[in-house]
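The complex is shown incomplete by one protein chain, all other protein chains being positioned as in the whole.
Note that the chains take the letters A and B in the order they are written out, and that residue 1 is the start of every chain.
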Amino acid sequence: MGELRLMKGNEAIAEAAIRAGCDAYFGYPITPQSEIIEYLAAEETHKRTGMVLLQAESEIAAINMVYGAASTGKKVMTSSSSPGISLKQEGISYIAGAELPCLIVNVVRGGPGLGTIQPSQADYFQATKGGGHGDYRLIVLAPASVQEMSDFVKLAFDLAFKYRNPAMILSDGMIGQMMEKVELFDPVPRNTEFDQSWVITGKTADRERNIITSLHLESASMEKHNQELQKKYIQMQEQEVRIEKIQCEDAEFLFVAYGSSARICQKAVDLARAEGIKTGLLRPQTLFPFPTKEIEKMAGQVKGILTVELSMGQMVEDVRLAVNGKIKVEFYGRAGGMIPTPEEVLKAMKQKIIGG
Amino acid sequence: MNEEIIIAGFGGQGVLSMGKILAYSGMMQNMEVSWMPSYGPEMRGGTANVTVILSDSRISSPILNVYDTAIILNQQSLDKFEEKVKPGGLLLYDTNGITRHPKRTDIKIYQVEAAAEAAKMATTKTFNMIVLGGYLKLKPIIDFEDIKNGLKKSLPKRHHHLIPLNIDALERGMKIVKALNN
Partner (left out) sequence: MEIKDIIKEENLVYSKTKLLTDTTLTYCPGCGHGVAHRLLMEVIEEMNIREDTIGISPVGCSVFAYDFMDIDMAQAAHGRAPAVATGIKRCWPDKFVFTYQGDGDLAAIGTAETIHACNRGENFTIIFINNGIYGMTGGQMAPTTLPGMKSSTTPFGRDVSLMGNPIKITELVAQLPGTYFVSRQAVHKPANVRKAKKAIRTAFEVQQQKKGLSFVEIVSNCNSNWKMTPIQSNQWMEENMFPYYPIGDIKIEGKLIKTN
């Protein structure tokens, strides 16, 4: 059993990064995720593992520092919250185009614009559909507990390096700010060897020069690069989907929700079952790749699905695509930092799905 | 065992740290715990509240609409949370500054004169520990030893010399807590 601690979600991310052998963090403070950089600073990472920590002049600079460090094969990360993640989109597109592994954490707050600092899940489209320009995908992990805030850091780095693709942890202010018991994994040493087939650490006599770029001016070359990227995304869809099913075995009605919404729905499932209503919860842990097949399968079992999000309805579009008209899919959500109660969510299930 | 608690008062009354000590102590007893604060502008001078859940099984929603226990430290919080206590649940409040007292009859209501008691001690910062003592007297869900360990865990080392003072405050709270309606 690993070390047990009571930690905030943001702190768990920071501690997990150190333990995962992260080489560098570049970031810019923004509520509600500043605890990540503050925790790393207090830990004096340069002494503890040699991990580089730098507060950049902007989110834009931070993501480009990530681009540079990732180009050398280092395990690097940045974190921010919604408005800051918007600023990083240019860099994220370049990183995806240049096929660099890295971790980007978004502790989502309400928007659009400067919005609010309260929790939200309104960045789903941005995270899963590209966000920046061009045809690209991030690996998107959605933690629903402080434990997963820790575990997914390691998973995100593993997947990022496996696919040479940026990975995002899409959390929100609720998971970031709450404290729970977390079992920390044992520290992994930082990498000392780097894949010389692509990293830029200085051209040695025994290999050709390596170039990190997303520029392909020739259309044919650009199209080929896009096709290669798509192959990776298809492979992710086939191999990396992760979900959790809660009380789904005999469920007649299904909640689909991720992250903090899933926690609320989990309670709603208990409340419903106390009333004799057989509900279940399907919780995507990966938002890209999306659990299309798993949801399609559940559509053959349950009578209706309620998708619950802290937004005006984003993931529900992917749920509807998965269900493909087979059964009724409705949406319930609150926005702007408002958080529905389990009772509210159950009421919506009754009105929109069971009674409707 | 599943105990869902809201602690609410002014920022600076030690609301969040009281919740933290409860959560740490619960963890010492191998419980599942969650601590969900209100955060943001409310932290600065306004009202502050924290939802603490202690449970034998996996915790679902860390944010709730109704609570087993409400620990209330100012009027705004009393106005807001009195109606959110589950029937048969517990409401514990400090009477200091309260002009409109709780009226419900389907819940158990207790008072702890923590502010007055804290004024008798070396520092009034012990206020939240007196309240917590009162709560633990009413719901002894955590061993006193584990509370001491929780204190140790949640206080930075440089404040460890204050632990005896905090334990004194907890014990005083246990003594002065009194029932209002039962």
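The criterion applied here is as follows: contacts are C-beta pairs under 8 Å (C-beta built on N, C-alpha and C of every residue); 3 or more make two chains touch, one makes a residue touch a chain.
Only a predicted model underlies this, so the values are computations on that prediction, with no experimental measurement involved.
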Neighbouring shown chains of the undisplayed chain, as defined at the top: A
Residue, one of A:202, A:276, A:325 or A:355, that touches the chain absent here: A:202
Touch with the omitted chain, as defined above, among A:66, A:140, A:184 or A:246: A:66
Residue touching the undisplayed chain, where the options are A:210, A:226, A:247 or A:292: A:210
On chain A, residues whose C-beta touches the chain left out of the figure: 23-24, 26, 52, 54, 56-58, 60-62, 64-72, 74, 76, 90-91, 94, 98, 200-205, 209-215
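FYI, only the chains that are shown with their structure count from here on.
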Inter-chain centre distance, chain A versus chain B - centres from mean C-alpha coordinates, in Å: 34
Chain A - residues contacting chain B, complex: 4, 6, 31-32, 116-118, 173-174, 177-181, 260, 263-264, 266-270, 339, 341-344
Chain A partner contacts - residues on chain B that touch it in the complex: 20, 23-24, 27, 32-37, 39-41, 59-66, 153
